[in-house]
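Of the protein chains in this complex, one is absent; all others appear in place.
To keep things simple, chains are lettered A, B and C as they appear, and every chain counts its residues starting from 1.
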Amino acid sequence: MEIVRNTLGDTAVLHLNGRLNLNSSAEAKNRIKELLDKRSRKIILNLTRVDFINSSGLGVLISVLKDIRLANSRLAITNLSPYVHEIFEITQLVNVFDIYDNEEAALDGFLLKSGDMGRLR
Amino acid sequence: MEIVRNTLGDTAVLHLNGRLNLNSSAEAKNRIKELLDKRSRKIILNLTRVDFINSSGLGVLISVLKDIRLANSRLAITNLSPYVHEIFEITQLVNVFDIYDNEEAALDGFLLKSGDMGRLR
Amino acid sequence: MEVYRFCFPSNLKYLDRVYDITSKILQDMPIDLMAKRRILTAVSEAVTNSLVHGNKENSDKTVRLTFQQNDGYLQIDVDDQGKGFAPQITSLIESAKKLEERGRGIPIMKAYVDEVRFKYMKRKGMKVSLRKNLA
Partner (left out) sequence: MEVYRFCFPSNLKYLDRVYDITSKILQDMPIDLMAKRRILTAVSEAVTNSLVHGNKENSDKTVRLTFQQNDGYLQIDVDDQGKGFAPQITSLIESAKKLEERGRGIPIMKAYVDEVRFKYMKRKGMKVSLRKNLA
């Protein structure tokens, strides 16, 4: 599992690359948490290059989500292949994660739902 | 095994593509013989895209060689990968086939060894 | 009948090997790509459980993975050398609500193949059998 960090404005974008199974999950979890420093308030996990994910990989994403929520930050997941999307559906995790087609849609989503909109009120 | 026929001047060039094992050998043998009509006097078999060959595949090439010799035609084999070259060496078939690095070298070889040179004498 | 069997020590690094080899075995089967990915996922869940819960990652213990292709179905058995267990029913809805990090392996297997069976083999270990009907 290779993880690359980019920045889009004030949003941290992590690209995950490879298989997310129990052999890669511990390392992936550490890497993701390491790459998300305290200042990351908005985080996108782009899964476009995740070839495989199973319950172990979903566990990693949930653990990351909990950390991000505790830090009062926000997480979006993007670019799920049909297969990856299916496992989120079957496990009901579509109702837990904010899932977007791509990074742009995720950025719009952050705007729409966040305090940034509040300022307009 | 896919086999494509080209022509280089008066030389028929067959490009073999794939694995030459006993599962493909009967079909490959028929195809090669079919593509070599009576008028082909000089024939090149380009093996650049042969990923795999074993004794069954070598048997096909020997059968083709015998037909070509009986028809008083000439055969050159070109573009052997290191692995394919090794099996020709181990089986002593480097001494049986005319083997060239590429099609150009094979054409030169035909000139050098053939009756075309005879005319110069 | 075709049978493919691999036995490997209980080390997580074999998860990737299992994935590669399972892909190869499924490659030429009369199953569409999405179904192949589902089977791959179900196999990964069963193998992970055998390595972790069954054999406790003890590398002296072996996991055995067997594929048998019959006319009507593909059967995949995962055998470990552990103490066995009695599967509980877990709700994916509950797990999602509670943000559980674990407990989705068996439900995913059930969602992804046509039949999942658990059997304790006396003095041997647990056998998890996945069955996928073929068209």
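Assume a contact is a pair of C-beta atoms (placed from the backbone, for glycine too) under 8 Å apart; a residue touches a chain by one contact, two chains touch by 3 or more.
Small disclaimer: the values here were computed from a predicted structure and weren't measured.
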Touch partners, limited to displayed chains, of the chain removed from view: B, C
Touch with the omitted chain, as defined above, among B:L8, B:V96 or B:L111: B:V96
Touch list for subunit C against the chain that is not drawn: 1-9, 17, 20-21, 24-25, 27-28, 62
Residue numbers in subunit B that touch the chain omitted from display: 19, 21-23, 52, 54-56, 58-60, 62-63, 65-66, 82-83, 86-87, 90-93, 95-96
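The rule is simple: only the chains that are shown with their structure count from here on.
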Geometric centre distance via CA averages, subunit B-subunit A, whole Å: 56
Distance between chain centroids, defined by C-alpha means - subunit B, subunit C (Å): 48
Centre-of-Cα separation between subunit C and subunit A, whole angstrom: 27
Shared interface positions of subunit B, touching two or more other chains: none
Residues of subunit C engaged with two or more neighbouring chains: none
